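Of the protein chains in this complex, one is absent; all others appear in place.
Chain IDs A and B follow the sequence of writing; residue 1 opens each chain.
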Amino acid sequence: MEYELSRIQRERFDEISKLAVRLAEVEKSFGPRPALAGANFSLEWGEVHALLGENGAGKSTLMNVLAGFYTADAGILEVDGEAARFETPAAAADAGIGMVHQHFKLVGPLSVLENLRLACARRAGWRSKAEALRAMETLGKELGFRLDPSARVDEMAVSDQQKLEIMKVLLAGARILVLDEPTAVLTEQEAQSALGLARSLARSGRAVVLITHKLRDVLGFSDRVTVMRAGRTIIDGAASEGMTAASLSEAMVGGAPVTELPPPSGSRHFKPEMLRVKALCAPASAHGVALAKIDFSVQGGEIFGIAGIGGNGQAELVEALIGVRALTSGAVLFDGVDMPPSPEARRERGLRYIPADRMGMGLFGELPLNVNISLPRLLGGGAEKKWLVTKSWMNGLARDAISQFEVAGAQVDLPARLLSGGNAQKLMLAREFTGGMEILIAHSPTRGLDIRAVQAVQTRLRAAAASGCAVLLISEDLDEIMQLSDRVAVMSHGRMSPAENVAAVDRARIGRLMLEMH
Amino acid sequence: MPRLILSPRLAASRRFTFLVLLGGILAGLVVSGGFLLTQGMGLSDLASQFVGYTFGNPAGLDQTLTRSIPLILVGLSVAVCLKVKFWNIGVEGQLWAGAMAATAVSLYHIGPEAVRLWVMCVAAMLGGGLWCGVCALARVRLRANEVVTTLLMNYVAYMLAQQLLYGAWRNPQDSFPVSKVFAPGETLALLGFGHVHAGIFFSLGAALFCWWLCGFARVGYMAKAVAANPAAARAVGVPAGAVVLLMATLGGALSGLAGFTIVCGEEHRLTQFVGNDFIFPSIVIAYLARSNPLGVVVAAIAIAALYTAGDSLKAFYQLPGATVLTIEAILLLCVCCAEFWLRYQLGWAKSTKVAP
Partner (left out) sequence: MMELFTAWVGSIPAFAAPFLLATAGLIINERAGVMNLGAEGVMAMAAVTSVLMEMAGHGTALALLSGIGAGLGLAAIFGIMAVFLRVDQVLAGLVAFALGIGVSGFLGDGSENQTVNGISPPPGSDFAFLPKLLAGVLDQDWLTWFAFFAAIAVWFIIERTDLGLRLRAVGEDAPAADAAGVNVALYRFGAVLAGGVLCAIAGAHLSLVGAHIWVDGMVAGRGWIAVAMVTLSRWNALRAIAAALLFGAIQALVPQLLSSGMNVPVYFIQMSPYLATLAYLLIAGLFAKGADAQPADLGRPYLREERR
């Protein structure tokens, strides 16, 4: 079935003389894991082409091959009808391809103008700073961007950094633009205008690829859509108009029906308030916002959801709660008593934490699973092992955890970095869900996981609440918040809206709160 | 057209890791041997010097073992610090600090005479620990690069020692820049085999202690966590700063102890040269041993043998004093370059179809 579709597509390719880009049967693996296993993609001049897929489906990898960041192991690449092969990003840029990465490729300590000169001077033929400045101002007017050329990039807002990235690829002469998740970090209004800009760039004769996993972006702003799953192309350049959310999401997640998590069964019994945060203020992290008077409380047995677009203080709040970010004022109470300041003491009081960046803040990629699992039990006054930590003890713990949490393909001495996203998250849960858990902070716990892993994680969170734990769920995924939480609040620009009962809230109003509380 | 591409290696097996280390050492020995052959030595000379004299001859073995005592300790010092990714380039300064602290205890008669030697030992460890500990504190609290601070502290300790030897501690009898000779009760006993002294028990004991600490104690696992991912370690409740401070201070104390074994075991007084030429050997030893404390003992004895051979090369073949340093550098160079294959692999790109 899939094969038939792609054969028909390929016959169509031959009829159309000049595609902007044609990628066929592209393969690429990192070590033993194939990231692309025969992916196809075609891009026409003048269109916005959405490239849809779950995290890990291979969208970004495929576009990185196009933009010269990775070289394909096998496959065909044609640009404007000509066979091409890009060994470096510079070679791709020379062919008119510009990519705006999800994590911007800007040099933070340099200024706006310096970044533009760095990337574009050669291709744009600038001979002086003044010339660069003129080009920047001309394009800025055209696009309606206003950026200070002497501002340090790492001190600018994320949306301005994105504007700079777009200017960078345009000034370098890009006619084929790849935007990797351009709306992920933007507010609703900013996202609308960014998508509108993508469309007008396409209408001016360029070709735009929109990598996304948001159905809204596809249905509202693209001309055609390609859907990828597990390194293969599932839908190859179908017109977006005929698509429905249901057909796209089925293509994205595959044959298994997307079942909703059943609603919590039985009546819920909340215990008294366990976690209380009182007028908490904390300084901003390097690229974040400061917290201003955060107030909320979580009862035992309750899931308290915090919605909001990433980067609005969630990371700072989590750090303040686990004890790695000092407060400027306010208090965090546990069972009515001030929390001890250090992370180790808080952990001993029963605080557990699932970080958003599980390989960065949670697991130890270079260390084997048995050490990852047993490390928390070696800490604090109640440590299980005092003088002699043996391999057999660690292996026992690790084996229990692996079987209990169904971590697939894991041996006790495997370095954690070799686990896939879903299994790494299961390992993370296994480590945190140990005896004595009273408060659980889960920060974007299902980000980047496939649908089955998402369900497994969500079921665990429910079970934790059902066992009397106070669960704080912080997520950018509003659906997840609405589905799991008992009460919900919204974070925006370091502030938090008053908590509301989830049954009583209106989605549209939450959406507005995410954007408007500036 | 097939092309060579370089890509990261996902995981190297234990066996492969060991083979790469072995291959690096072998390559280093071959290159060093070739280098010495160009300097006018014959193959049989090499064999007799490096194998026969250093291990087969009591005098050579004596020299090797005696020299290995401080080398084991400074090697441990670097290895323990590397466990928390702390580059200790300052073993010489810490060794000087330890030697000065021990000498001060002797000169100023601190503590009862019966346990004076033990007071000197503790003082040396405190001195060395302090010398490295302040650098660790500066890194933890002030983010000061430890490569630069430990390096600078070498010079501070050296200058301080010279100032003392030319000033307050100068030997009153003959005005040479050396301290007074220690009392008999303030020295480490000889063991009846040449110059080998009781300091060897301190070295081996320290190696055993570090082996337990790094492999079987809670703090060893905390150190692993801090080295692997400092942010995650803090989030999971490892007191990361304290662990770095503890390991680095312990490392400094080990170097200080090395100073103690030299002044109390070999020199029996503070001289101008007790702390010279330890920085590079300590790095080589720790690196060849892959920071494993028991491996450090083996590597330190091997490097000590190299010094023994170097001394006789100097005497019999008029090779310069730089011979040992050169061989050490070649060894480390080869091992480092060999380890490239642990982290990366070279492979042929799969055949690329080119569009017609």
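FYI, a residue touches a chain if its C-beta (ideal position, glycine included) is under 8 Å from a C-beta of that chain, and two chains touch if they have at least 3 such contacts.
Keep in mind that this is a model prediction, so the values were computed, not measured.
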Next on the checklist: From the list A:Leu43, A:Leu62, A:Ala84 or A:Leu106, pick the residue that touches the absent chain.
Outcome noted: A:Leu106
Checklist entry - Of the residues listed, B:Leu61, B:Cys214, B:Val274 or B:Ile330, which one is in contact with the missing chain? => result B:Ile330
Item to check | Per the touch definition above, residue among B:Leu46, B:Val147 or B:Leu204 touching the missing chain | outcome: B:Val147
Checklist outcome for this item: Contact residues on chain B toward the hidden chain run 6-8, 39, 87, 89, 138, 141-145, 147-149, 151-153, 155-156, 159-160, 162-163, 166-167, 280, 283, 287, 319-323, 325-330, 332-333, 336-337, 339-340, 343-344
Item to check | Residues from chain A at the interface with the omitted partner, ascending | outcome: 30, 69-70, 88-90, 93, 99, 101, 104-110, 114-115, 117-119, 121-123, 168
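We take it that only the chains that are shown with their structure count from here on.
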Item to check | Centre distance in Å when chain A and chain B are each reduced to the mean of their C-alpha atoms | outcome: 45
Checklist entry - In the complex formed with chain B, which residues of chain A make contact? => result 25, 27, 30-32, 71-78, 83, 85, 322, 324, 342-344, 346-348, 353, 355, 360-367, 371, 374-376, 378-380, 383, 385-390, 415, 418
Item to check | Residues on chain B engaged by chain A in the complex (per definition of touch) | outcome: 5, 7-11, 216-218, 220-222, 224-225, 228-229, 231-239, 349-355
